[in-house]
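A single protein chain has been omitted; all remaining protein chains appear in their positions.
We call the chains A and B, going by the order they appear; numbering starts again at 1 in every chain.
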Amino acid sequence: MKYLLRRLLRAALLLIGVSALCFLFTEMAPGSFFDEMRLNPQISPETVTALRARYGLDQPLIVRYSRWMASVVRGDFGYSIAYNSPVAPLLWTRAKNTLLLTGTATFLVWLIAVPLAAWTAASHGRWLDKAAAVVSSVLISVPEIVIAIALLALAVRTRLVPVGGMRSLGFQEFSTWGQIQDIAQRMVLPTAVLVLSSIAVVERHVRASVLEVLQMPYIQAARGLGISRTRLLFRYALPVAANPAISLFGFSLATLLSGSLLVEVVTGWPGLGPLILDATLSRDLLLVIGGVLLSALFMVAGNFIADVLLLAFDPRIRTGESHAN
Amino acid sequence: MGSDARVAKSAQPFLRVRSLTKRYVRGGVLQKRIHVDAVRGIDLEIPACKTLALVGSSGSGKSTVARCVTRLERPDAGEIWVGGTDIAGLANRALLTFRAAIQMICQDAVTSMNPRFSAAETVEEPLLIQRRGAAKQCRQSALEIMSEVGVSADWANRSVMEFSGGQRQRLAIARALVLQPKLLVLDEALSGLDLSTEAEIINLLLDVQAAHSLTYLFISHDLPLMARLADTIAVMCNGTIVEQGPKSQLLSNPSHPETKSLLLPAKIFQKKYAEMLGVSG
Partner (left out) sequence: MRINTLVLLLALAILHLVVIFAGFIAPYGPSVQNRELPYAPPTRVHFVDTSGFHLRPFVYSQTLTLDSYKEDRTREYPLHLFARGETYTIVGIFRSNIHLFQVAEPPRIFLFGADGYGRDEFSRLLYGGQISLAAGILATLLSLAAGTIIGTISGYYGKWVDESLMGSAELFLSLPWFYFLIAVRAFLPLHLSPVETFLLLICVIGLIGWARPARLVRGVVLSARSRNFVSAARGFGASDLYLLRRHIFPETFGVLLTQAALLVPQYVAAEATLSFFGLGVSEPEPSWGNMLSTLQQYNVLVSYAWLLTPAAALVITSVIYWLLADALHSRLKSHSI
C-alpha cells in the first residue's frame, strides 16, 4: 500500500512537471497566432490587443499558469483559436477515435506476440526461432514511417481495403452491422501498421524473459518429473516470466494516445494525431498543449497501472515492502 | 655512545596507536540506531624498521585497525602517531603528505587494480597522481621498482589480468613502494597464495623491508605464518587486543585462550607431520 502511494505521488509530481514544461513552452514561443495576425494589415492593432486581452494573454506568467492549471483540473483545456471552440471537446472526440485504433492494435499485438514468443522461446535454436528472429530484427529496425508508407502504397494499389478517414460517405444510412463493418474495414490499414511496428519489440522482450525462466532449475526439475511441454510452458514458465512483460504492457498502455500520431496522419485516420499536427502548423498553441498534456496524462496513468499490476502479480514486491519496514 | 644513540633511535616507535576506537552504526531513519564497536581502546607500537603482526579470527576488528591507520576511515576516538604527528584527526588536505608515507597492500590485489591498465601503468599511477615528475620519469621509476620485485620488463605492457596471483602481489608491492613509504600495512596480503608463492612473497617482503628501511604492520588470521615474519605479535579478539608481546614470548607461553586457539592448527600439523615422519614432536 505504501508502495502504491509512493508511485501515485510520483505520478502526480510527473504530471505537474509535464504541465509546467508545457506551459513554459507557450511563453518561450516567438511568434504566436497573434503575431501572425498582427502582420496582417487588414486587422488593426487595437483588435489584436483586444483579442489578446479577451484570451487573457496579457497577464503575468504565474497568474496565467495558475489560472490555466485551475481550468485544466476542471477539465477546461482552454480555447482553440483556429477552430474557435473549446479545446477539450475537440481533443476528446479525436481521442476516442485514436483509442479505438490503438486499443485494437495493442490487443492484437499482445494476443499474437505472447504465444508466439513463448513458442519461439521453447523451440530455441531451431529453424522457427531463427526465422522469427530474422523477421523481428527486420521489423524492429524499419522505421515506422516506412512501414506506414509501404502499407499505404500496398493498400492503395491493390484496393483490398478502403483508405483514409473512418467512415464512408453515407455512413448514416448504413445498418448498425454495416456501420461496424465500414469502420472495421477502414481500420485495417492503420491497425496493420501499428501492429507491425510494435509487435517485434514485445515479442523480443517476452521471448527473452521466457527464455531466461526456461533455464531456471525449477523448470528442469519439473521436466524431470515428466510434465508435458505445453503445460510446462503455460503453467510454470509464463507466470514467472510475466514480470518484465507487465512493465512492457504498462508501456503499451502508456502510449495508447501518443503512439499513433504518425500512422493516423499518413493513413488519414481522424484521431488525435492529425489534429495536433494541424494545430502545430497553424501555431494553435493551446490545442497543441492540450494534446500533449492529454497524452502525457495517459502515459503517466499507464505507467501507474503497470505498477499496480506488478504489485498484484509479483509477490516479491509485496514481501519486499514488508521487509523494508 | 654512538651505538647507544643508534639503539635509542631505532627504539623510537615509528607508529604508535593509543586508545583507537571505531564504531559503526546500524539502522537508519526508521529503525533504532544500534552502535557497534568494531575496535575499542587499541594500543600498539611498532619501532622503526620492525614488523608487528596483528592476528585474530575474522570479525575481530583487525581490518578496521588497518583501515584506520591508513586513514581510509576516520577513527572515532584515539590517537595515531606517525613519526611525530597524530594523524587520527587530520583533515583530508593535511593528510596528503602522509598518504605517501603509509601504504596498504590488500589480500586480493586484483580488485584494487584497474583491469584495463597495463602493469607499468598500474605501478606508475601513484607517481602520476602525486605529480612526482614527468610522465617519462614516472614510467622509468615504475620499471625500476618492478624489476626490483621480480617482474620482468617484458611484461610491463601486459594487462594486469594476464598475471598470476603471485605476480599480481608483486605488482601490488611495487605500486606500494613507488611513493617511497615508511610504513606498509599488509592486510592478509599472503592469504590465497599457494605455499611456494607464499614463501617467495615472504622473502621478497623481507628483502624489501631491509632495502628500503620499512616498518611493517601485518594483519593476518594465520598466527604460525606470522611467526616467521614478525618481531612483535598482538592478538585481537572482539575488537580489543587480548595479548601482545615479542614473538618468542607469545609462541612459547601463550596465556590468552584466543592465542592458544590460533596456535592450534600449527600444533596439530606439527604433530601429524611428526607422526608421518616417525619423529617425536
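The rule is short, and it goes like this: contacts are C-beta pairs under 8 Å (C-beta built on N, C-alpha and C of every residue); 3 or more make two chains touch, one makes a residue touch a chain.
Not measured: the values here are computed from a predicted model.
Engineer: Can you list the shown chains that the hidden chain touches?
Structural biologist: A, B
Engineer: Among A:V72, A:L189, A:A237 or A:A279, choose the residue that contacts the chain missing from this document, as touch is defined above.
Structural biologist: Within the whole complex, the residue contacting the unshown chain is A:A279.
Engineer: Considering the complete complex, identify which of B:L72, B:A134, B:A153 or B:I268 is in touch with the unshown chain.
Structural biologist: Of all options in B:L72, B:A134, B:A153 or B:I268, contact with the hidden chain holds for B:L72.
Engineer: For the full complex, which residue in B:V69, B:M113 or B:A234 touches the chain that was left out?
Structural biologist: Considering all chains, including the one not shown, the answer is B:M113.
Engineer: For the full complex, which residue in A:V156, A:A184, A:A221 or A:A312 touches the chain that was left out?
Structural biologist: With A:V156, A:A184, A:A221 or A:A312 as choices, the missing chain is touched by A:V156.
Engineer: Determine and list the chain B residues touching the chain excluded from the picture.
Structural biologist: Residues 70, 72, 96, 99-100, 104, 106, 111-114, 116, 125-126, 129-130, 179 of chain B touch the chain absent from view.
Engineer: In the complete complex, which positions of chain A touch the hidden chain?
Structural biologist: On the side of chain A, residues 10, 13-14, 17-18, 21-22, 25-26, 28-31, 130, 133-134, 137-138, 140-146, 149-150, 152-153, 156-157, 254-255, 257-259, 261-262, 265-266, 276-277, 279-281, 283, 285, 288-289, 291-292, 295-296, 299-300, 303 touch the unshown chain.
One rule holds for everything that comes next: only the chains that are shown with their structure count from here on.
Engineer: Can you work out the whole-Å distance between the CA centroids of chain A and chain B?
Structural biologist: So the centroids are 61 Å from each other.
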